[in-house]
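One structure is given below, represented as structure tokens, and several questions about it will come after.
Of the protein chains in this complex, all but one are displayed in their positions.
Chain IDs A and B follow the sequence of writing; residue 1 opens each chain.
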Amino acid sequence: MSRAAVPRMLLRGWAIQVKDSSSFGFFIMSSLIEPVIFAAIAAYMFRAGNRPDALLYAAIGAGMLGVWIVTLIGSGQALTFLRHAGILELLIVAPVPFVLVLAPITLAAATVGMYSLAATLVWGWLLFDVPLGVEHPWLLLASVPATVIGLGMLGMLMASVFVLFRHANALTNMLGYPVWLASGFLVPVSLLPDWVRPVSWLLPTTWGAEAIRTSMIGGHPLPAIGACLGLAIGYFALAALTVRHFERLARQRASLALA
Amino acid sequence: MNSARVFFRGGLLAYKALFNFKQTAVYIPTMLISPAFQILFFAYLGRYSGLADDNFFVVGNAIQATAIGCIYGMVLLLGNERQFDTFSAVIATSTRRGALYFGRAVLPIANGIVVTTFVLCTSVLLLDFRMPATALPAFGIVVLVSAVSCAMFGLTLGALALRLKDIWIISNLSYTLMLLLCGANVRPAVLPGWLHAISSCLPLTHGIEAARKVADGAALSQVAGLIGIEALIGGVYALLGYALLRLFEAGDRRGATLITV
Partner (left out) sequence: MSVIEADGLRRSYRTSTGVLRRRTHEIEAVRGVSFTIDKGELFGLLGPNGAGKTTTIKMLTTLLLPTAGTGRVLGYDVATETARVRASIGYVFGGDRGLYERLNALDNLRYFADLYAVEPRIQRKRIAEVLDIVGLSGRERERVEGYSRGMRQRLHIARGLLHDPPVIFLDEPTIGVDPVGSRELRTTIAALSAAGKTILLTTHYMFEADALCDRVGIIAKGQLLAQGSPAELKARVADRTVVEIEAHAVTADAVEKLRRIPGVVAVTLDERDDGQLLRVQSASGLELTQTILARLGDARVGRIATREPTLEDAYVDVVTQGTRS
């Protein structure tokens, strides 16, 4: 495949996957409705507690909960979905390194996840009069894609690792709340036990939320954007290895098709 | 006698066949670890928001956790039966319907109680949750009544799942909405009027309130009213769910809609 064709393939693959997921009811519920319910819980809690000023923080945090859940389900089970749909074999048989086929799929999952953020912000603005001020509009424009890329690359690693487990869905069921906590979406990580800190640094969700929050509320988003992209490179490298491993293993064990 | 057998055996088989209950690889993360983290999440959120102490969230979410067994269990059992078309085979039999349907609820209820017990134990270890040992018997009764009532709500949702396309949407959405409405994390009184009204018609709302009082040292007699309302709500959903199932069963015989997906 010519080098010039690669960006086009990635872009088209991403657009098509976004379109596909956007017409999937379960995804839409996970990305639009559930985060809004969590935003409502957080907002009522902040209001009834002593942090009525933190409503924008709650809206952003609850949006990020949804971003993570959609990425987790969309990429963690991407290969399982494709296997069930009988598409996985066709993608493997295409003359493109599989890592380039998978990247747009998990990036699309993270993109659809971003619907959550939009949903909780609009919800907060409409129902709770949350002021939607943006301190650094240009940096917000950079923060959102940086978050998508960071999450998409972690998603690729998850996709290629989870597929090796027979019960990947159980794994995804389990990883919601822990990552919500460790990423500091609604509760600062400093409130948690100390050992959670280093874990949070390894999660692109931590930096993505930080970048978007500081872009909107105020602060310095650039370091967080940088950290998110740095992690993305690291996760891409790891994923390239695990994807190759998955492909070789699948050809040996005959696990591409739904036997 | 036969009804009793259908009640227990039928429920057990349906659960085993459709759930793979034995698979600890699925059970532990979904039914135990996830709710334990749910409590941690809301307890920390409570600490940060300064709303209430750990006990408030632990008790609320522990009762709420029965819904994992009772909502997902019931909806998936009935929904899966439609998906795999076992429902039409089951209703073709001449068994007493009550035993058939309510038997489906036994294991989800037992499972809900196990989940609640487990998350209470982890909360003692990981959070500042304390409850006097003398409160345990009354607390156990509250848990049991709440679980049964929630399972009957699950039966109603499961009946609807026989008619709707995506059972995951129903179960996930109900569970998440209950997190908001049943008072596990937000006192219903804080909610806008119309949400408050819905909340008082849902199972668990009164159970959670009773459980908090019991954990604070109230005697069973002091919460008898709340437990009664919780039981009453469960009874109403039991009738509603049963009526819907009979209705759909009759509709199925007329128009064979259960078979189409």
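Basically, a residue touches a chain if its C-beta (ideal position, glycine included) is under 8 Å from a C-beta of that chain, and two chains touch if they have at least 3 such contacts.
Model, not experiment: these values are computed from the prediction.
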Completion exercise
Shown chains in contact with the undisplayed one are A
Exercise for the section: Can you work out which residue in A:92, A:142 or A:222 touches the chain that's missing from view? Expected result: A:92
Fill in the blank from the handout: Touching the hidden chain, out of A:16, A:127 or A:141, is A:16
Problem - Missing-partner contacts on chain A, residue numbers - result: 1-2, 5, 8-9, 12-13, 16, 19-20, 23-24, 85-87, 89-96, 101, 251-254, 256-257
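In this text, only the chains that are shown with their structure count from here on.
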Problem - Inter-centroid spacing, chain B versus chain A (mean Cα positions, whole Å) - result: 30
Practice task
Using the touch definition up top, name the residues of chain B that touch chain A in the complex.
Solution key: 23, 25-26, 28-30, 33-34, 37-38, 40-41, 44-52, 165-166, 168-169, 172-173, 176-177, 179-180, 185-187, 190-191
Problem - chain A - residues contacting chain B, complex - result: 25-26, 29-30, 33-34, 37-38, 40-42, 44-51, 54, 166-167, 169-171, 173-174, 176-178, 180-181, 186-188, 191-192
